[in-house]
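A single protein chain has been omitted; all remaining protein chains appear in their positions.
== chain A ==
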Amino acid sequence: MTRVTSQRGDTGSGQTGAGQARSGQAGLGQIGPDQSGPDQFGPAPTAKPARAAAPVAAAGTTEMTATTGGTEMTGTAGTAAASRSSMAALPGPAVARLRLSDFRCYATLDLDLVADPARPVVLTGPNGAGKTNVLEALSFLSPGRGLRRARLVEPARHGGAGGWSVAARLVAADGPVDLGTGIDTAAAAAQARAKGPAGALDADADADADTDGGGDGGDGGADEGERSGADGSRLRRRCRIDGTEASGPAAFDERLCLVWLTPAMDGLFTDAAGVRRRFLDRLVGQVAPGHARALGAYETAQRERQTLLAERGYLGADPGWLRALEGRMAEHGVAVAAARLDAVRRLAATVEAGPETAFPKARLALAGTIEAALAAGAEPAAAADAFRARLKAARAEDARTGRTGCGPQRSDLLVDHAPKAMPARLCSTGEQKALLVGLVLAQARLTAERRGQAPLVLLDEIAAHLDGARRAALFDALRRLGGQVWATGTDRALFAALDGTAQFFEVAEGHILAAG
């Protein structure tokens, strides 16, 4: 059964598809068993989703290279990951129901779906119809700022009250779970008042500036709130799991893993290093749960040190205070670097172990101060000492330039087109796209293997950019992955291969209609 209810934002008039309009305001996590029709899911789960077993160190055959400052060092990536990737992870969670209120173009949206990972969801419709908004809504069910990297108030519908909410019921192998997120109307209004109309784009909110010295906690989860101008209170994304308030979006990570591919990622290989770092850190966070916290702590200490150097100058700053901050930076920086290094090695092994497909394999390396030391076999404590010494030596320079010259905030993920042995950024646009698809598929396989269940995959306008053979290869790879796919496209015909399995919807001007 597929039932759709959506209400167009601008008119507010009920626009119904196959079903009947529901009441206007869907609150956070209001989907309850009593509302969702037959309770086919049985009792609430008591067990947490199983994580994959701890990593097994194995004799390596895959080499990974970390390059920094002209020196090159190699580490070995375990083959354990490779051999395990052939084992099927549990099917991932599938969406049984999605409800939006005041989200982007949707005043309300209520989608009932067949919660089956083998039944992809395909949204088709013209440009600007609101397809990506649905994917973005789902992307908020994970830590970070969603697939558009929006500020918290941005998704609120124009003409709405200022708040927004996304609620979804997911059905996983261990039972259903209700996830809800959004911001309260009252909190959003308070923030808007505090900032005033001109303050809507203040500097603090724009944490995605890719200045290397700036630090970016946006995806780290540790810096999710946005400080409002007046009273310093932070607007927070509320998160609910099974009707209970969760501490923050990081809590979603335990229930749902999301992997996405959007047109905005096309520049991954040519953009500034910060873009690749963000891609990497999101992936690392999915396989190493403490990563976001360590990154956030590192960035806090880094910003504090930089503030200290800027305000008091290199000579005026209290050396003891600087040493204390550099100690924090070293401790958390080594944790960040170690997690990244481990994730890149695993990703490289996953790529290596994957089948030869229409998507070329990438050769991955990690450039970075601490990463290089660790890759060369340095003990974490020694790497921390060395990093602390570098920071100390760089104080004058960092005070002068206003940015931290070395550290994990400068690291870069280096990607080569393996068959051509050519840096990805020098490849043709089409080859970059194919590499990117291959990399995201590897990310999906790695998270599936590490977490024991396949991720939910969001693909925005991907099919249109691939030729028929690659499109078929993509669908094939996704089917084997076992996670539910949500895809958008302007042309229904591109998804003909999914006829009979996919759930098709047509999106037009903020309405969604079931389409065969």
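By our rule, contacts are C-beta pairs under 8 Å (C-beta built on N, C-alpha and C of every residue); 3 or more make two chains touch, one makes a residue touch a chain; residues count from 1.
Assume contacts and distances are computed from a predicted model.
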| item | value |
| --- | --- |
| Name under which UniProt lists the unshown chain, selected from "RNA polymerase sigma factor", "Monovalent cation/H(+) antiporter subunit G", "Recombination protein RecR" or "Glycine cleavage system H protein" | "Recombination protein RecR" |
| Option from A:318, A:467 or A:499 whose C-beta touches the chain left out | A:318 |
| Residue of A:119, A:149, A:236 or A:328 touching the missing chain in the full complex | A:328 |
| Among A:174, A:242 or A:304, the residue in touch with the chain that has been omitted | A:304 |
| Chain A residues that touch the omitted chain in the full complex | 48, 289-290, 293-294, 297, 300-301, 303-305, 307-308, 311, 318, 320-321, 323-325, 327-328, 332 |
